[in-house]
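One protein chain is absent from this view; the other protein chains keep their places.
== subunit A ==
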Amino acid sequence: MPAPARTAVLRDAIGLGVAVGLYGVAFGAAADAAGLDPWQALAMSLLMFTGASQFALVGVLGAGGGGAAAIGSALLLGTRNTVYGVRLAPLLAPRGLLRRLGLAHWVIDETTALAVAAPDRGLARLGFLTGGATIYAVWNTTTLVGALGAGALGETAQAALDAVVPAAFLALLWPRLWPGAEEPAVARRVALGGAVVALALTPFVPAGVQVVTAVVAVALAGRPREAE
């Protein structure tokens, strides 16, 4: 494989790994705000290792939601990774059950983007593995930093953290709403619908349930444009 292409793949993979580290601090802090101890926050980054689902789980718990609603929202967001796995399977071509079990753990937004963007199968594997290893190391370290740091905060700093959590969700949502995303106008309609459903249900359902129920707003997306 040509050396410049290899260098580019490695640079992208490591750069992405460092960038997601900032999200790890925010996740650790959000987990603390939701009442998880630092070891529970770290266990989530080690074992769940899919950012949006982790944020959703602690977001629902932080809103006073029950365990079923928290797990439900994490799983709904986790369905993305199933589709990623389908795209990655021919690129990674895992041989043997053990290798497949291992690779599956790193199937997330960022590693999929790295693998799909690589120019050939060898570099796709390299991008996936380098990105996966870098992000896994950085994400877990920064989760612990965020969780331990947030626990030491005073009352005003807690008020600051309370404002950081919805802002972090908005930052996750933002790139889906604007040009460059898939059908951003549809995504904006669905997002507005999701927010309206959640707020309308808040006074009437147990905390957290409104978040999972808001998934009905996906109906606003309508039918697939090109039925095949």
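The criterion applied here is as follows: a contact is a pair of C-beta atoms (placed from the backbone, for glycine too) under 8 Å apart; a residue touches a chain by one contact, two chains touch by 3 or more; residues count from 1.
The criterion applied here is as follows: contacts and distances are computed from a predicted model.
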item: Protein name as given in UniProt for the chain not displayed, "Branched-subunit amino acid transport protein AzlD", "RNA polymerase sigma-70 factor", "NADH-quinone oxidoreductase subunit C" or "Phosphocarrier protein HPr"; value: "Branched-subunit amino acid transport protein AzlD"
item: Contact partner of the left-out chain, one of A:117, A:137 or A:159; value: A:159
item: Touch residues of subunit A, complete complex, unshown partner; value: 19, 22-23, 26, 35-37, 40, 43-44, 47-50, 52-53, 55-57, 59-64, 66-67, 70-71, 73-89, 92, 94, 100-101, 103-105, 107-108, 155-157, 159-174, 176-177, 182-183, 186-188, 190-199, 202-204, 206-207, 210-212, 214-218, 221, 223-224, 226-228
